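Excluded from the complex is one protein chain; the other protein chains are retained at their positions.
Showing subunit A:
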Amino acid sequence: MMRITRAAIPALSRGITLIAVMVLIGLLPWISGRDPALSILRARMGDQNPTPETLAAIRQQLGLALGPLDHLWNWLAGVFRGDFGTSWISGAPVLPGLVQALGVSLGLMAAALAVALFVAVALCWPTMRRGLRGRDTRSSGVVAACLTALPEFMLSAVLLVVFAVWLRWFPPYGWHGAANVVLPALALGLPAGGLLGRLLENAIAATFHERWIATWAVAGFGKGQIARAVLRRSLPALMPQIGMIIVAMTGGAIAVEQVFSIPGLGRAVLGAASAQDLPALQAGILLLLVNALFIGIVANLIRIALLGRALEMGAMPVPQVLQAAPSRRLWIVPGVVSFLMLVLVVAGLPRDPFTSEYIRLQPPGLLLPLGADGLGRDVLARVAHGAVSTIGMAIVVTAASFVIGIGMGLMPRLAIGPIEVTKATPPTIAALIVTAAMGPSAVGAVVAVSAVAWAPLAAHTAALVTETRAQPHVQIAPVLGVGPLQLLPRSILPAITGPVLRHAMLRLPGNALALAALGFLGLGPKPPSPDWGLILADGLPYVERAPFAVLAPVAALALMSVLGVSLAALSRR
């Protein structure tokens, strides 16, 4: 009996989480507190003043005068019939347009995946060749680290500026032919390929250090056979991470579609969010989530197929981790980057980021080192104040995700549903849900990123708890009269707090970038806040006349990315 209930907890947790997500999405119009009649009136009749009579008429017409439970029931029943409701703006059913948009997004994803695979293979090629020749397989991974450091929305902006605006090699926007695919696919595929290549390269290098390689080589296996076996040995352990990279691409695709004006699902959902068209937003979020969940499931199935009986028999050999000699030089990059960031903040913080006291797009000069933006505001002041606000928000996110991660990680069986759903939810999709519920704001962005940033910390906590519980001094606790609840403050929390806190701190730059991406998409702080994402979005229209207004926030974001990647490299020692 005990055993059955314990085994049922994960399944129960998954089921309840899925139901909770459906209920949350279904109740969005009601949570948002927005009067749909008012939205519809604004969209259809422009400036006409809403009178109680006209509003009541629209409500009656759409059957909107319902309580939350009826509303939820109607929506869920509709979803199961394949009816996702009608748009508040156009009055047409939302699903056909969104399905078409999903097709466009999947096309973009496929192209980006091709780019990512090409990049990953190119990055692994030298390691594989060195390994087959029996040389040392360790490599610095600098190229891969640089590629990984580029967030999609920033890379999109840079590619757009360089190749579409300055060089005019590719069209800047639209989705009409092969030429339109190149830049978005690069923007989405390069960072993913960098990360994929780095993981794969590390795994291949570690595999080449295993003993069977020498046995096979002596036994006369060909290089092709060994290479195939090495890949087959290295891939399964990476499948969950590969799945997460592709899931993250669905979030990155939203920003890429927005920058290049691609009529994909992400842009459609962003449009619905800004137009307050909640039925379209609900359907779009649901499609994005289903898409991400589907990718996660496929990645897991491939992993099981690759592992075959090794998984069933519990005979999986544990891959060894290659450790380069720890070196003080590893601290140089993060040190220099932190110093540059500090210089930027100290130089810009005393200046005024809000007043338009300069000429619009004034070029840089002695008194105005980075020029002025489209409204005549000091770019240096805005970037510096943006650093303080973005990093400040990232610290709040890090603290929140630390607390949630520890709490969830302490009950891993119960938390498995939330952990899996959260892993399948890129911060952008979480932000769409939060924005739909409470409108765009800095607080909303912090809530959205915190809501998904805890999952890796929870997984880490759960692993540490299992490890700690297996230690003899914890095993003996019942004999000493220490109960399960007393064990928490006595042994478990002291053992896990340090490592998980360090892990959370290493994720701070990543959280800052996620927040900046939300600002860029209009899902975070509202203008005129000096948020890095907002500064970049504000500067893009004037990029030809005032490149500094774009380059300054890009440089700041790049510094943040390098900090994140170099810190992550340190943590693996």
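Following the convention adopted for this analysis, a contact is a pair of C-beta atoms (placed from the backbone, for glycine too) under 8 Å apart; a residue touches a chain by one contact, two chains touch by 3 or more; residues count from 1.
As a convention for this text, contacts and distances are computed from a predicted model.
K.L.:
Can you match the unshown chain of the complex to its UniProt protein name from these: "Glycosyltransferase", "ABC transmembrane type-1 domain-containing protein", "histidine kinase" or "ABC transporter ATP-binding protein"?
P.N.:
Going by UniProt, the chain not displayed is called "ABC transporter ATP-binding protein".
K.L.:
Tell me which residue among A:Gly483, A:Pro527 or A:Pro541 touches the hidden chain in the full complex.
P.N.:
The one listed residue touching the chain not shown is A:Gly483.
K.L.:
Looking beyond the chains shown, say which of A:His473, A:Arg502, A:Lys526 or A:Arg545 touches the absent one.
P.N.:
Residue touching the absent chain, from the options given: A:His473.
K.L.:
Suppose we count only contacts with the excluded chain; which residues of subunit A make the list?
P.N.:
Touching the chain left out of view, subunit A contributes residues 309, 312-314, 471-473, 475-476, 478-483, 486, 490-491, 494.
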